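Yeah, one chain of the complex is gone here, protein chain that is, but the others are all in their spots.
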Amino acid sequence: ACGTDDPTTGNTGDTGAKDMGTITLGFVPSWTDGLSTAYLLDNQLTEMGYTVKMETISEAALIYQAVTTGDVDMYPSAWPEVTHASYMEKYGEKIDDLGTYYDNAKLTWAVPEYMDINSIEELKGMGDTFDGKIIGIEPSAGLTEASQDRVLPQYELGDEFEVVTSSTTAMLAELKKATSTEAPIVVTLWRPFWANAEFPVKDLEDPKGALGEAEGLHFLGTKGFADEFPEAAEWIGQLKLDDDQYGSLEDMVVNEYGDGKEKEAVSAWIEKNPDVLPALTS
Amino acid sequence: MDFPRIPIGDWVATGIDWLTINADFFFDFLSTIMKFLVEGLSDVLIAVPWPVMVLVLAALGWVLRSVRFAALSLVGFLLIVGMNQWDNAMLTLSMVLIATLLAVIVAIPLGIAAAQSDSVSAAVKPILDFMQTMPAFVYLIPAVTFFSIGVVPGLFSTIIFALPPGVRMTELGIRGVAEETVEAGQAFGAKRSEILFGIQLPLAVPTIMAGINQVIMLALSMAVIAGIVGADGLGKEVVSSISTLNLAKGVEAGLSVVFLAIFLDRFTGALGDKKARGKSSLLALARKARSSEPVTAA
Amino acid sequence: MDFPRIPIGDWVATGIDWLTINADFFFDFLSTIMKFLVEGLSDVLIAVPWPVMVLVLAALGWVLRSVRFAALSLVGFLLIVGMNQWDNAMLTLSMVLIATLLAVIVAIPLGIAAAQSDSVSAAVKPILDFMQTMPAFVYLIPAVTFFSIGVVPGLFSTIIFALPPGVRMTELGIRGVAEETVEAGQAFGAKRSEILFGIQLPLAVPTIMAGINQVIMLALSMAVIAGIVGADGLGKEVVSSISTLNLAKGVEAGLSVVFLAIFLDRFTGALGDKKARGKSSLLALARKARSSEPVTAA
Amino acid sequence: MAAINAEGLYKVFGKRPKRGVAELERGKTREDLQKQGLTAAVIDASFTVDPGEIFVVMGLSGSGKSTLIRMINGLFEPTAGTVTIADQLITDVSPEKLRAVRREKISMVFQHFALLPHRTVGENAAYGLQIQGLNKADREKAANKALDEVGLGGWGGHLPGQLSGGMQQRVGLARALAAGTDIMLMDEAFSALDPLIRRGMQDQLIELQQRLEKTILFITHDLNEAMRLGDRIAMMRDGRIEQIGTAEQILNEPKNNYVASFIQDVDRTRVLTAANVMEPAQGVIGAGSGPQTAHKVMREGQHNWILVQNRDRTPAGILWEPDVAEAVRTGRKDLPWSPVHEMPTVAQDTSLADLFAVSAQHLNPIVVLDENGRTVGVIPRVTLLAAAANNGQGADMPESWGSPDSPLNDGESMADSATPDVPHVMEGAK
Partner (left out) sequence: MAAINAEGLYKVFGKRPKRGVAELERGKTREDLQKQGLTAAVIDASFTVDPGEIFVVMGLSGSGKSTLIRMINGLFEPTAGTVTIADQLITDVSPEKLRAVRREKISMVFQHFALLPHRTVGENAAYGLQIQGLNKADREKAANKALDEVGLGGWGGHLPGQLSGGMQQRVGLARALAAGTDIMLMDEAFSALDPLIRRGMQDQLIELQQRLEKTILFITHDLNEAMRLGDRIAMMRDGRIEQIGTAEQILNEPKNNYVASFIQDVDRTRVLTAANVMEPAQGVIGAGSGPQTAHKVMREGQHNWILVQNRDRTPAGILWEPDVAEAVRTGRKDLPWSPVHEMPTVAQDTSLADLFAVSAQHLNPIVVLDENGRTVGVIPRVTLLAAAANNGQGADMPESWGSPDSPLNDGESMADSATPDVPHVMEGAK
């Protein structure tokens, strides 16, 4: 773990019992599953006496890289089973899987509810309607890889469509704009993600399973994480959230409180859901 | 440390939001034009079979510079092809060319105005400074809110970022025309417009071309960044290579950018500066052949 | 269109991989030093309470330029504080300063060598061209494989990107010293080293300082990009603002970059160019007071 | 009618220049103004250039020559004062009017040629006419004619950059000539040239001027050039015109030490002419007179020689005292003169250098004639020697060499020194 005091995040452990070391969490800020979980961990690990440092990185690949070198101790909310399978292939050896906290994560393609198509198959021949664009997210996202390398070829959409990458937020901006004018749009999405509830969208069916099955959201730690932070590892291993619990956490962090008030959001959520979290071991 | 929070960011964001809503039609209009131009050009460039295109570009290099330059260009372009980046390079090229075109259309009149009037110059200068020091990334944000993602916001930010040297060098070029030459015009009673079009602009051409050369270079550097907002081409390759830490892809796209940059730099350099034209440039040879009478003695 | 695939990217990737493994100790060593320097400096800069720091910087501006510059700097810095970007600005500043320092340590001897020998110059020039046209993004990839994420890979790519003008302007400065002045040294029998240190380098100072000024500007622009690989500071704010399309945050971090850039530019500009020092600079005033005897008449 | 008239011209650079003029008028010096950040480039300059005249302005670098010439064609607006070109006021007029005067009345030849490098020599020469709106064919014809005039026929198709400096300067001249204006302004037009080429250009300019009767305002900081070209010369110093006069006036009556030290190096033998040094013949008789009359005139005037004139005032010859005395003694009836071809005659504008050559071959005083061959004066040898000496006034000669009682110093007029150079006469004069 590294030593710069990130002025915007982190907690210098003012609960002060004992100094148990610094844990650096790396996540992509626009992927709200990681964001929410990171702040939940921050709250709890600090309570346990750790110093927690947040490293926001805008590219998933960099987080994997950083976890292997130990510059980031943990990537909360990784998608290693399907979505990030290629990263795991490359970096897996140097990564310890610390457990799965949620197991119904899923990649999707979605259209607004006012569109009358329901399956990815129906997109064939509609390239003009959508201007040939599938609005994607970060180029490094597993979702992008799945969309480009599996969905497009398997449904033979490659000639008509391309996955336009930029950022999650750009995608959301597009979605917002399109839904407000009832314009046609296809976006790449995933669950759990607050946008599914925020915007009038429906998932398209994926009869070929090109986007993969439901998978688990994992905590990935740097090699030897459990040896260095045994209490933390143990507690993390016990954390499990169901759809409702996770959904309310994300809603609280992203929508109710919003940018800059993540800590308060997590505190509030813990107050409302006192029994969900495993007991603190410290 | 309780200095009052100054929410400049919010003000700007509000302003941009207001614009997004109220000038929507205008942005749509711009967007349509820019898209039409870039896609039109890139369609053409890609439609031409690469061997033809490579030969044409190398031949242009020969006309304006030298055999050596043509040969080096040929090698560079073949490497681009060999690295499988030809189509991306053409996409980037069309974006750079259109960005340059639009930037120049704005920059030259602005530069002329600044050269003619000290107050315009004084007003324009800090804005240009600002445009160039503001990190290019930041432009991407309003560009995306105005124009959605894709090539248009990339083009838009590229133009803003690449504009300043065009204005500056036009001003510099015109102001740099030897005082005596302008006075020659005045002394013979020429009108301002006669002096501008008959003396200042023609003589400022090398400097203006140097400015356009810089515009192109900046546009190219920005074209890479434009990949972030989804503009296709070498930039997107570079951006996605970093986000997937794919060094091989990054290097190949990056090298393609380098070759393209060097070609464009030397090529446009030769357009403005006749001295840069080697003795073996076709133009120089042709000129020599034409004026066969001896000129040396006086 | 079946041109053979030339896997340059793979070759380079293989080379970099080999280096990563075999020169590991070296990169670790570099990494330790760079980290130490940047973090040491940024700790100091952040530890100083901002009102003190702002006043010190403004005072420096007064010493070297003018009251007006000091006042404008003060406003700029207060705005940075007001936009809640002070700490980020200090992080960026320390990275820029260390990058500049290291770049200059490499660039000046290289520039001197290039000025003294035409063949060194000819060898160095295309490398520098390459270093500057290669999209800065691409450097980030090997930088990350060498140094992982954080400030060090950012610093490393910044140095590579910002180095060229330091070398070029040193060479230019030395070569630009009036031939006659150097000949004066030769004519009186001075040795090469006496000419270098007694004549060429002192007279090249303004040009070298202009080069350093450019190094700083490039380092600052690269510091923004370094945010991508996790170097803290304004760059990271800008990068994350674009990935969250948070215009307000982007504008505030971007404006902070602008203010910092303008301050550094004008400040280092004044270091090299005495003419840039206004009449109200403290240095100029002091000098005037000292040499009170009339100098005008001759 | 004056071609150019300047009245009380001031040019002050800096903020609020009018204030500077007021202070100068109140007696403040240039240096006083400098301290306030004002540069007084031209101070109270007034002069008139007549049509067909070459008027030279000279002075050291920074003395305000360029500023002055720029005010004449309105490139600079005077801070105070007026300029009239061919009786048209050009100060405080509309830009359109000013442009019209520039198009039609004045053209300029620039120090560094100021050719348009992107246009051919022919197009450059035609530039003034193009601005005047002449059609292409006509202006090409005029340009070619002007190029022929300056010896550049056939070069019209080249670009200026392909020509040598001297040729480029001639293109500048051709451009001004082609414009067809009566007045030409030339700002150090030749100072960028090598000495040999320069001399050629000066000759060419004088020749052109005489042929085409242009009015020329010429600026230079080269004294010999000024003396060579100028009908009149204005000497400038620190913004002020110190003296205006012909070359001879400036040489012989420098108004102050500055002008005097400036002209110290001038080659007087090239600048002074017969007209400058000649004097009236003291003793003159008609051609019909006899030896007795001659003798009487000589006696009365104590002349050693006298000039014999025909009725139309052409010279008939010179008579010397010994010959006349002899003739009287022997009772000759006709005048005992040296044959006419022994009497050297020169035109008024013969230079001193040429007079030396003549004088070295002849023993008689030189007779100076006007265009009609009539006598206007004579130049005895001693006068010639005195004129060539550094100072016209004998009183300034080095004491160490001369005797105080030499014949020149006896208070009589110069003319009286026209005694032939024989010792016994000198002794008689004592």
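We call the chains A, B, C and D, going by the order they appear; numbering starts again at 1 in every chain.
To be clear about the criterion, contacts are C-beta pairs under 8 Å (C-beta built on N, C-alpha and C of every residue); 3 or more make two chains touch, one makes a residue touch a chain.
Note that the structure is a prediction, hence the values are computed from the model and not measured.
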Check the options C:A13, C:I80 or C:I199 and report the residue that touches the missing chain.
C:I199
Would you indicate which residue among C:L30, C:L74, C:M131 or C:A190 is in contact with the undisplayed chain?
C:A190
Hidden partner sits against chain C at residues 178, 180-181, 183-191, 194, 198-199, 202-203, 295, 298
Tell me which stretches of chain D touch the chain missing from the display.
60-61, 194-196, 199, 221-224, 261-262, 264-270, 320, 322-323, 338, 341-342, 344-346, 353-354, 356-364, 381-382, 384-386, 388-391, 394, 397-398, 401-403, 406-409, 420-424, 426-427
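In this text, only the chains that are shown with their structure count from here on.
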Measuring from the mean C-alpha position of chain B to the mean C-alpha position of chain D, what distance in angstrom results?
60
Averaging over Cα atoms per chain, report the distance between chain C and chain D in Å.
64
Residues of chain C that touch at least two other chains are 144-145, 228, 239, 242, 245-246
Which chain A residues touch at least two other chains?
58-59, 62, 65, 138, 167, 170, 173
